[in-house]
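Every protein chain of the complex appears in place save one, which is left out.
Chain naming follows the written order as A and B, and within any one chain the residues start at number 1.
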Amino acid sequence: MKIIVCIKQVPETTNVKIDPEKGTLIREGVDSIINPFDMYAIEEGLRIKERLGEGEVIIISMGPPQAEQALREAISMGADSAVLITDRKLAGSDTWATSYTLARAIEKIGDYNLILCGKQAIDGDTAQVGPGISSWLDIPQVTYVKKIRQITKDKAVVERMTEEGFDVIETPLPALFTVVKEINEPRLPSLKGKLRAKKMEIPVWGVEDLGLEDDKIGLNGSPTRVVKIFTPPPREKGMILKGQPQEAVDKLVEKLKDVVIR
Amino acid sequence: MIRVIKEKCTGCGLCIKVCPFSAISKTSDNKVEIDVTKCNLCSACISACKLSAIVIEREEEKKDFSQYKNVWVFAEQKRGVIQPVVYELLGKGRELADRLRSQLWAILLGYRIRDQAQELIYRGADKVIVVEDLLLENFLDEPYTQVLVDLIQKYKPEILLAGATTIGRALVSRVAVKVHAGLTADCTGLEIDSEERLLLQTRPAFGGNIMATIITPNHRPQMATVRHKVMKEAKVDSKRKGEVEVLNYDGKLGSRTKLIDMIDEVGKTVNLAEADIIVSGGRGLGKAENFRIIEELAEVLGAAVGASRAAVDAGWISYAHQVGQTGRTVCPKLYIACGISGQIQHLVGMQSSDIIVAINKDPEAPIFKVADYGIVGDLFEIVPLLTKRFKEVLKR
Partner (left out) sequence: MMDYLLTEEQQMLKELAHQIAEEKIRPVAKHYDETQEFPSEIMKILAQSDLFGVYIEEKYGGTGGGVLDLVLVTEELSRACGGIAICYAASALGTYPLILFGNEEQKQKYLPDLASGKKLAAFALTEPNAGSDASAIETKAEKKGDYYILNGRKQWITNGGEADVYVVIAMTDKSKGARGATAFILEKGMEGFEFGKKEDKLGIRASTTRELLFDDCKVPKENILGREGMGFIIAMKTFDVSRPGVAAQAVGIAQGALELALEYAHQRHQFGKPISSFQGIQFMLADMAAELEAARALLYSVCRMIDSGNTNVSKESAMAKMYASDVCMKITTNCVQIFGGYGYMREYPIEKYFRDAKITQIYEGTNQIMREIIALGLIKELHKKK
């Protein structure tokens, strides 16, 4: 059973602050982490391997060279191997170009049964790359998977989260799933895993290794393009309602009562 | 590629401050340089530079898109009911179509669904394409994708809008790759640059700290998804007339995935997405039993109950209630945050609420910076008083 998990290294937004005067982003010493939703994908891959008693979990990521750190973190959780896809020519890729690149990398690895992705990345928030990859590979997809009821090398029965509850879907494999937080609780890295991750050789593939077409990658390959970045108008300063609890509460209710009465 | 025009650069460093990827640094000759391995070409520096000293150079070949016309709205239906977000898209779509002097079409997939088409016309569509097939009764990724791709290739719409719902997002992402279109998710703003016939798609990034405007200059259709309750619903005009075209696929559709069951979770009355008022509890509550205080206030106000990640992680309430970066994003009319400190990951989930109220005993809590009204105090005292007072005032 070959499982490929796609992960992305993202900035950790805890430390992202807004400069109160200029309203611009201050990003001092912000750490990079594995996209939180991808952690669930990695964990699910490991659980499937444990469930079936056999298999291989391969982690891939497209990003700048420092994304290697994220791959090593995934290996320290127990993944078997990893591949880094990086190349200056890939810079500026939107989700279309990214899903193309990742799909080609997956084809190069070949012979896979399942692709796992996190629901979305917390920096881009688009949730488009997963379905994009399955489109390129022309394999079935199920998004927002919250539970894998049954799984073998050829077939799976899963629960897809919906706004009302969930759908139960049966799909042949190979297929691609994007997973949500409800699916599991990611494990912490183990010491042996960390030591293994430190020593592991991670191959690096670039545009040439993957035989990518120039007009489908990077800035030129991206249909969408950002033309403007601006800070949203700041919320007007609010007021603190002072006084004894009952006083403050009365003031608040006075201000809100028209909003609340429908 | 991105490039600094050294002659224009004065080394003021404004670009360095705004770069979210720390990709810009000062050089020894007091200019700046950009590390292309870190640069994501997000253009924040270009916007910040007052001297236009940074440029992005692309190979530009203007393509002819005159064959593409009309604005399409994917009319998502579940169990035969058209989803409310569709009416909001029709409202916006009408505006866009008018600016482009073109038509607004709705695309409705389902089984025995054609009688729903009329409502779409009342809401502003000039034409509705209905595709009926047993396999389309409920959403399945592959047949829906196939139909939409075929329609796009046949009719060549200029713009396609869909709701940013579970279905919408899965569907249009797959379609976008197949038709080589640009797709922008979760737009909060859609405008037309009528000179270039470009759809200007505005959306938040970096958790809402920054807004980005995106275009798809060289690919058609220009696709965008929009969240529920962001745009205004189109009003019903029962005098409107329009065309309905019904297509069927004569069993030519296939699906490798099978829908075995659709299950509603009983008692899932949360629906944070729909709520006009949300009362949320956070770490300040201390334990699961104390959510009762939040629930009582919510009941009086007819509100949904939300929670911060801290409360969910502590096991005090289920994940369905979590508001924030890794939970739900909400924009109700009124959001009352009790015992929530207001870490950025929570804020990104609710900061676009119309009115934010914060109750926290820590005057330095970040939540007070986004709150329209705040009370510094013990929530165990304040919230019950609030419940009581609202009860009196609302006579409930």
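Here is the rule we use: contacts are C-beta pairs under 8 Å (C-beta built on N, C-alpha and C of every residue); 3 or more make two chains touch, one makes a residue touch a chain.
Nothing here was measured: the structure is a model prediction, and the numbers come from that model.
Within the set A:66, A:152 or A:190, the residue that contacts the chain not displayed is A:190.
For chain B, the residues touching the absent chain in the complete assembly are 313-314, 364.
Counting over the whole complex, chain A has residues 187-195, 198 touching the chain that is not drawn.
In this text, only the chains that are shown with their structure count from here on.
Centre to centre, using the average C-alpha position, chain A and chain B are separated by 17 Å.
Considering their complex, residues 1, 17-22, 36-44, 47-48, 56, 58-59, 78, 138, 141-142, 145, 165-166, 169-171, 173-178, 180-186, 200-201, 204-219, 256-265, 268, 271, 273, 276-277, 301-302, 319, 325-326, 333-334, 343-345, 348, 351, 354-357, 363, 368, 370-378, 381-382, 385-386, 389-390, 393-394 of chain B touch chain A.
Of all residues in chain A, only 11, 13-14, 16-19, 22, 24-27, 30, 36-37, 64-65, 88, 91-92, 94-96, 99-100, 122-132, 134-136, 140-144, 157, 160-172, 175, 181-182, 219-220, 222-232, 235-236, 238-241, 245-246, 248-250, 252-253, 255-257, 259-262 touch chain B in the complex they form.
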